[in-house]
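Heads up, one of the protein chains got dropped from this complex, but the rest are sitting where they should.
Labels for the chains are A and B, by order of writing; each one numbers its residues from 1.
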Amino acid sequence: MLPRRAWPILVLLLVFIVGCGGAGGGGATESGERVKVAATISVIGDLAEHVGGDRVEVSTIVPVGGSPETFQPSPRDAGRISEARVVFENGLGLDAWVEDLVESAGDENQRVVELSAGLEPIGVDEPGSKKEHHGAEDGAEEEDEEGGHERAGGNPHFWLDVANAEQYVERIRDTLVEVDPGGAEEYEANAEKYLAKLDELDRYIKERAESVPKERRKLVTFHDAFPYFAEAYGFELVGVILQNPDAEPSSREVAEVVRTIEEENVPAVFTEPQFNSRLADTIAREADVEVYELYSDTLTENRAGDTYLAMMRTNIDRITEALR
Amino acid sequence: MAQPALEIRDLGVAYGRRPALVGATFSVPRGVMLGVVGPNGSGKSTLLKAVLGLVSAERGEVRILGRKVDGRTRRLVGYVPQREDVDWNFPVRAFDVVMMGRVPSMKFLRRPTTRDKGLVWKSLETVGMAEFAQKPIGEFSGGQQQRIFLARALAQEAEVLLLDEPVSGVDAPSQDEILNLLRGLQERGKSVVVTTHDLSSVAERFELALLLNGRVVAFGPPGEVFTPELLTETYGSNLMILKAGDRTVAIEDGHTDHRG
Partner (left out) sequence: MVDFLVEPLSFGFMQRGLVASVLVAITCGTLGSFVVLKRLAFIGDALSHASFGGVALAFVLGANVYLGAFVFALATALGIGALSRRGRVSADTAIGVLFSGTFALGIVLVSTVDNYTTDLFGYLFGDVLSITARDLLTITASGVVVLALVAAFYRQLLFVAFDPMVAAASGIPARALEYLLLTLLGVTIVTAIQAVGIVLVVALLVTPSATAYLLTRQFHHMILASMGLGSLSALLGIYLSYYLDVASGASIILVATVLFFVAFVSRTLGERLRGKVSHTT
């Protein structure tokens, strides 16, 4: 065995090495090492991969299928943050936990980009007042002071309107170019190609949305993720099952959703995979309507939603099928 | 010749590594009163519990009324332990407690029959507690509680009664009453085994005495076994025997037993 005095020195050495390894940010851009990028949610991760291509290595914090609102980061996630050269977060409360992570595990060389910054949010009002910015009529969305997404700042689910996703893509591109100027050409080419696909997606969605008769374009979603989608594509958000992602709705709230469905003649209720669908099943059974699954905060394992493009197409296809 | 009430052969009990009882052998005929005496820690309670199988014996054999100790024979043995072991908060009345004695005999669905109720009343009357049948068990004095538990053993229609220190900590009038009760039961053919510190009562009222000190020191009629030598062997140096008039008083170190 080693002499006794060697141990404290070894321990100090170990701490030093780990400390150095932890700081210093992600991979350098020389000699083929990829830029390490951290994305809070898998949707953002997907966008980043399409812009960054082979020059980046994207790791996503919230795993596929997980819900960012109720997510609890683990030590491994802190590690991912500390290794990243760039951190892309959504902002507006969706991934608020990343602030603490960045503060404790990040470093000054890192770029932290809030992708929704500067975009005009829906639902920016004093707590308790009626929301004016909806393109839709308020169904069961009143009384959402604390909890829910309508906190000071507004609803964070921008990317469900393709136009906003395009803004995200542009910011991702600009950040990568700034951080890794050597790859500027590649990033711009990738972004251009991808933006074209997004334009096409936007047209597709509008087309399919129009195929649904106007009076049937009513959505009852599991949580309040679709106001931007509704506004952009001409739907009306009639009801939301889970006002507050942290707590179960009360029996009266559930009863009201059921009543709204019946009064507005909504033919279907939409769940999301990161939530337990029991509540939606109960409501659907009570109101005698169908249940369909939409994708919002996360991608999925299966092909219907494993990329942003797939997810948005699947969404509009299912909505069209449900409401027609 | 009927089977003896109790037959003990080479009974040994240990708690962990400490032997509480060693090589106990004796036979109790039916219809007698046996007083088990000895200092604290001599194994009196252990003996009773071992007979019933409530503590496990390392060796030895026990026969009750000639049979091995199983669920059926247990029904014939009424056990009245020292008072402390019961939950007095329980919402049960004296009547309910005595009715518990009928439970081992009840048929599957266990609804009390008229006969059951009759036995309960009779037992309560025998111990003189019938008028308090509706009172909650927690409201009785020590002596009264003892009598109610004795009534329960009677309601059980037990042939053999084992009572662990039924008169210690009980007021003097109740002590007398309890002993008279026991005598009355013995006269009706029951076999009664009592552990006690009260040497006088054993000397005066019991047919048989067992001197215990971790082992059987002596067994036989009190007149024969209550000798100074045997008593000293049982109690060690902790015993003072006083004769006051025609009463024998045993005063044990740390335990006083006064008879008036």
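Heads up, the rule we're going with is that a residue touches a chain if its C-beta (ideal position, glycine included) is under 8 Å from a C-beta of that chain, and two chains touch if they have at least 3 such contacts.
These numbers were taken from a predicted model, which means no experiment stands behind them.
Touch, as defined at the top, links the missing chain to these shown chains in the whole complex: A, B.
Across B:139, B:171 or B:187, the single residue that touches the chain missing here is B:139. Screening A:56, A:279 or A:309 against the full complex identifies A:279 as the residue touching the chain left out.
Take chain B: the residues that touch the chain left off the picture are 52, 54, 70-75, 77-81, 85-93, 96-97, 99-101, 103-104, 106, 108-110, 136, 138-139, 149, 152, 156. The chain not shown here touches chain A at positions 62-63, 65-67, 70-72, 74, 245, 247-255, 258, 273-276, 278-279, 281-283, 285-286.
The criterion applied here is as follows: only the chains that are shown with their structure count from here on.
The centroid of the Cα atoms in chain A and the matching centroid in chain B are 78 Å apart.
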